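The structure appears right after this line, and notes come after that.
Moving on to subunit A:
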Amino acid sequence: MKYQSQLVAKPYFIAALALFFGQIVFGLVAGMQFLDGTFLFSAAHFNIVRMTHTNLLIVWLLMAFMGAAYYIVPEEAQTELYSPKLALITFWVFLIAAALTVVGYLLVPYAHLAAITGNAIVPTMGRGYLEQPLPTKIGIVLVALSLLFNVTMTLIKGRKTSINLILVGALCGLALLFLPSFYFPEDTVKASYSWWWIVHGWVEGDWELILGALLGFILIKMTGVDREIVEKWLYIIMAMVLISGLVGIGHHYYYIGAPAYWIWLGSIFSAMEPIPFILLIAFAFKMLFQRRREHPNKAAMLWAMGTPIMAFLGAGVWGFMITLAPAQYYIHGTNFTAAHGHLAFFGAYAMVSMAIISYTMPMLRGREANSVKAQHWEMTGFWIMVLSMIGIALALTGAGIVTAFLQRSGADPMGFMQVQDRARVFFWGREIAGASFFTGLLVYLRSFFIKGEYQYTGEVKRALAT
Partner candidate 1 sequence: MKNGLLHILKPCTAAWLSLLALAAISFQLAYDKPGRLLMVFVLVLTLLKGQLVVDYFMGLRHAGPVWRATMGAYLIAVGTLIGIAYLIS
Partner candidate 2 sequence: MQEVFTKSMARNIFLGSAVFFLIIYLALTYDTWQQIPVRDHADKMTASVIRGKYLVDTNDCIGCHTINGEGSYYAPELDNVYKRRGPEFIKLWIPAQPSGVVGRRQMPHFNFTPAQIDDIVAYLQWLSNVDTNHWPPNIEG
């Protein structure tokens, strides 16, 4: 850490991990409700639990991205953050708004929440991931504007590296792409069509750029590879993201009422969407093999190398399985999609967030790297979470395939609930894997409470002294 103002990233990262913890708890409850439909029915119905689960995901990822921005932008710009105070105020506004929203979800019936927050004036509620009431949405915009103002002013007065330009540009894109959430047409098909501007635009477009920037930053810092090489590869990878992803949005338009040509255009372009992830793996490992230094933070390196692989698995492989129109015809709107969603969100965005947290947190706490013991706990947590998430994805994939065969095909298709009963074993599998994931998360969080910094061995110390 070179600049004092980078310290504002710390509360963001801590809050991100706390919200992550909350997200998993709600995930476990939702998973349980698949097994026992009356579990917590009167306290928190499935839709509320699910909405809290997904909204916490979005908020903690945004928290992590913002923390990353407040850490990276000053370091790359080689100047103090424009206003650390504003960043801190923004943090509390965001955290309190998020907490109030969750409390609102849990205590007030959704329709009532809509009525008291002015949804009738500007209807925005009732879409996946965008369930937030109007005041929260406005709050998100204000928080984003504050972040953009702060990092842009920092960028203007400092060095303009490509990593910084990409990161700030992608954050602008993130804010811009949120604006369609205020547009909710009465025509359901138009509403679906425009909903994907936000959801696809974020997770299959803009966030991939953020992922690239964060990963690029970590790799430059940890491997000591020439910045020019890292940055030009980043540009090429991001160009591939946009080439495949912009028209690739068509893979969401096959069966929602949009014209039939999207079946062709969406299939062809989205079939290329794994390419940037393949390039990302190649890029990350190329940097690893070309490294000019051994960084003592092995855990951060593990996260950084794991991210492209898991992102490729979740977004690339699982995404590809459901992206072609003939396959999607049978698995659209099944748990197969949920499998892809889980593995991709975790593999790409949760993992890159933990990579940046893993790299920066020791420095924010005044040491280059954590002690070997703390890193050992962290890496154990990594493996448990990664393997458990693969387990969750496999179980949900199984449930999706059951639906595709029993409910979607055959001469005598079964009804929804009948099929759900047949898929019960997979829901058990998901819940067990989920509990295992939770264990991994606890192990991971435990690592933050182990004190001490990395101790070089005597041999290395001597080598450094000569």
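Simple rule for what comes next: a residue touches a chain if its C-beta (ideal position, glycine included) is under 8 Å from a C-beta of that chain, and two chains touch if they have at least 3 such contacts; residues count from 1.
The set was built so that all candidates are chains of the complex that A comes from, given by their letters.
The structure displayed is predicted, hence computed values, not measured ones.
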| item | value |
| --- | --- |
| Touching chain, any copy counted, for subunit A within the complex - options 1 or 2 | 2 |
| Subunit A residues touching candidate 2 - in the complex, by the definition given at the top | 33-34, 36-38, 41, 45-48, 50-51, 110-111, 114-115, 119, 123, 125-128, 131, 162, 184, 186-190, 192-193, 195, 228, 231-233, 235-236, 238-239, 242-243, 246-247, 249-250, 253-263, 265, 329-330, 332-335, 337-338, 407-409, 413-417, 420 |
